[in-house]
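Below is one structure. I have some questions about it.
Of the protein chains in this complex, all but one are displayed in their positions.
Entry: subunit A
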Amino acid sequence: MTSASTPLLAIRSLRAAYGKIEALKGVDVEINAGEIVALIGANGAGKSTLMMTIFGKPRARAGQILYEGRDITDVPTHEIAHLRIAQSPEGRRIFPRMSVAENLQMGADATGCTDSERDATLARVFSLFPRLKERYAQRGGTLSGGEQQMLAIGRALMSRPRLLLLDEPSLGLAPLIARQIFDAIRTLNRQDGLTVLIVEQNANHALKLAHRGYVMVNGLITLAGTGAELLQRPEIRAAYLEGGRHG
């Protein structure tokens, strides 16, 4: 188990690149167990790359990713999920021609839980997102955007993660639906003790939800602090709105 001093996930001077284009230029991020951490920044700042690099796609060029103190920088992508890290990728990426039930089952399949564990997790997912229960037999592709996002999160939860990585959960959603999603994340954190790393462009929302936040500009972390602190900084909105030019 993690002691109070070791963070659940520690990222140390992480570098990653797509070919010659360096997307992460030495990133340091720490996520403690039980926290919600928000990562904000403009388009192309490297937020999603950081998320993907934790999952080993792309592989880190330098630096370390430590999970519960263990170096997972070179662990194959498909084994990361077995470490009880789950991801809801950018653009939701649910399986459109498979039913909601099958989508959720896919989350449970890979980590190999018992039937009773699966049913308990399923019940939890349904209590968070009752809409998914209504749509259980429907094809994933026929769901609305908000429902698909719920499904993507629900699918990630089915692997019973300790750390949940959410990439732009509010992308393209109506404000009311986005609020429902954020509420569900808060509930998961408070009631189930789930640790969450949330990547968002919607800085206002994300920082209100998060305990701590990081601001990313051009592949570097430029600011860090508690959510409330960051919200008060005047340069936050500028950094968020103007993105790359500010760094």
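The working rule: a contact is a pair of C-beta atoms (placed from the backbone, for glycine too) under 8 Å apart; a residue touches a chain by one contact, two chains touch by 3 or more; residues count from 1.
The definition used in the following text is that contacts and distances are computed from a predicted model.
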Candidate names "succinate dehydrogenase", "Cytochrome b", "High-affinity branched-chain amino acid ABC transporter permease LivM" or "Protein translocase subunit SecD"; UniProt protein name, chain not shown
"High-affinity branched-chain amino acid ABC transporter permease LivM"
Which is it among A:Leu50, A:Ile65 or A:Ile80 that touches the chain not included here?
A:Ile80
Contact with the hidden chain (one of A:Val27, A:Ala42, A:Ile94 or A:Met150):
A:Ile94
Which of A:Asp109, A:Asp192 or A:Glu235 contacts the chain that the document leaves out
A:Asp109
Of A:Ile21, A:Ala137 or A:Leu176, the one touching the omitted chain in the full complex
A:Ala137
Can you list, in ascending order, the subunit A residues touching the missing chain?
55, 57, 76-82, 86-87, 89, 93-99, 101-102, 104-107, 109-111, 133, 136-145, 148, 155-156, 159
